[in-house]
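The complex is shown incomplete by one protein chain, all other protein chains being positioned as in the whole.
Chain nomenclature is as follows: A, B and C, assigned in order of appearance, with residue numbering initiated at 1 for each chain independently.
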């Protein structure tokens, strides 16, 4: 178990009444416990919360009634107990017995057009032993073949673009990983969260793959250690879990994140090379 | 209330063990009651059912253990009681109070890239009075500007293609309608079903839009009468509700549908021009 | 006849030996006479010139042998005598008698995918009387339906994008006009040049359409008066006539254009509304 203090402060200028749906609060599940949490709005406004089931993403809706400035300040203390597998092999689940509620994570989505990558995925990764190590192979290929380049992509960039244009940011790396997995018949989905080690601190994106009996976390960027990753949003791709969906003319004026991990003395997992993890 | 006898018979040749997930069984809800149903597999095999929540789509999984021929024969008798609104005006729901569980139907999906149609939708439909009549305006525009042409598109065709290439089938008409609605901030989703009036009988696709307090059905093809439409699948777009998802090398050898409606004497709704309907 | 003083100054930092091919010198033809011209390179280097036939674009090649700074300063005095048609009607040329050397301007190109706009063009403009006025109709549609927005597009943006995304700059407006014309079977090509009236001064792009017996100039942006346009490059689309094609790692450090027109007393054409022009 490891404890993290984290938070995000977002400021906006509104020009008329506007509705915000934030997806910045930490999800709660067996591996993440929110010890304490504070959500402050400036001006003081009510907000409403909706839990979006896959991964228990939390949508917070705020209606800002007037033009002016608006701020949301989120802080939380979280205890994280990732599941570490020590199994030598983690297999794919045959479609014959795969839980039917993960089926939609096999289907193509806006930013992960797996249907267009079938032959490529088969050719590139079809010969690899199915399972955890094949997904690692996919991550290695992405890391080796796509340049991490801030500003190289836009909100319209999809896996079909990235696989050829070969540049992107964490979101693009995750989309490509997801698209390859789905093209191979392996369920995969998009995860956002707070993570230790980014400079400057920012929301990070990674992806999860359903193997054996749970979702395993992967990150082709190699920018961070995944045992320091605290889940916020879970969805088919970035379309589902934007950190802020905004209705109305609005300008972002400030954005700031922080996360500090306090290593727990009971474990030194965080300091070892971690490759098999689920959160 | 109207009663329908309907069914589908699908035959395949399998070349090795294969897994099928069918989405051909009628969904049950307040407006559709399955009076009787018969699902026969040839050879006799077990199947497993999973209800996919939006619209209560029913996924049927069958594992065919050997090479050979395989058939599924689905028959049902269904009582349909569509909701007909008589309201003179059906409004859009402000984002400030929209149920948060319809939010994901605002997001772009594989075949409905609403994020790329924002300016076009605003320019073309932004000046129309929001609500039911605006969605009708979108349907009219699609009907007037897109040619219904069998074989003109493929499983990879999306709304972004159709809006320029101007040809497609029911699935493409629905995708474009959905994409326009989402681009205008109105939740929309994809519906498949059995419908009276297609020649030859085939699965039909239409779309639903969330207005006021429920999902309303629309169909830009003008091929059928929507009160004769029996819902099977509901999803973000066609990716979610393919009538058959198949794992393994398989060849379809036969496909046949039928649907017969028996008009109930209590109502002559079916014979009047119906434009406002939810199923 | 009108006389223009114009020029461009471009500065670069080179990091190793580099080759530049500039397309910034005024083309000479029956309607444009270069009275005097001065091309200065700093450091003093040789350059080589190649005339690229369609429109007599002039490619200037300079080999910069070392890392350092490099500048090209182009100045010219040009006499322009546009052809003004006073014909009440300017017809399209039947394909049966169209000069065969304009045929390639009917074919789709990188940024003008006319093959994908066939149905749309037919639907939108097919009912208009063929000829000059139909091309004006195309320009009007573009002006009315596409937002001129600096920075909204990139060097990868094509007519297929713009027709849906509905924002762009002069180059995108020209590409869309060309694509529509070709989709209707009318030869069209891309023109770049100096033009009075842009603020800040910049290279402008417009398009030409082959009608009756010559190429007529069109500009859907309505930003400038076309009788103040001095032709530099002519090609199938922007790919052919980039103002600078650069081989080697180079950084642009400065770019500056100017153009001043001296109205000739013999004509007041420039002050009247001009809509029918060929240069």
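In the analysis below, a residue touches a chain if its C-beta (ideal position, glycine included) is under 8 Å from a C-beta of that chain, and two chains touch if they have at least 3 such contacts.
Computed from a predicted structure; not experimentally measured.
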item	value
Partners of the unshown chain among those that are drawn	A, C
Touching the absent chain when the full complex is considered, from A:142, A:163, A:220 or A:279	A:163
Touch criterion as defined above, residue of C:32, C:77 or C:109 at the omitted chain	C:109
Chain A residues that touch the omitted chain in the full complex	116-117, 119-120, 123, 145, 147, 160, 163-167
Residues belonging to chain C that touch the chain removed from view	17, 19, 21, 48, 50, 52, 59, 61, 63, 94-96, 100-101, 103-104, 106-110, 113, 115-116, 155-156, 185, 235-236, 239-240, 245, 247
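As a convention for this text, only the chains that are shown with their structure count from here on.
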item	value
Any chain in contact with chain A as well as chain B	none
Cα superposition of chain A on its sequence copy chain C - rotation in ° rounded to nearest 5	180
Whole-Å gap between the CA centroids of chain A and chain B	30
Geometric centre distance via CA averages, chain C-chain A, whole Å	46
Distance from chain C to chain B - Cα centre to Cα centre, in angstrom	47
Touching two or more other chains - residue numbers and ranges from chain C	none
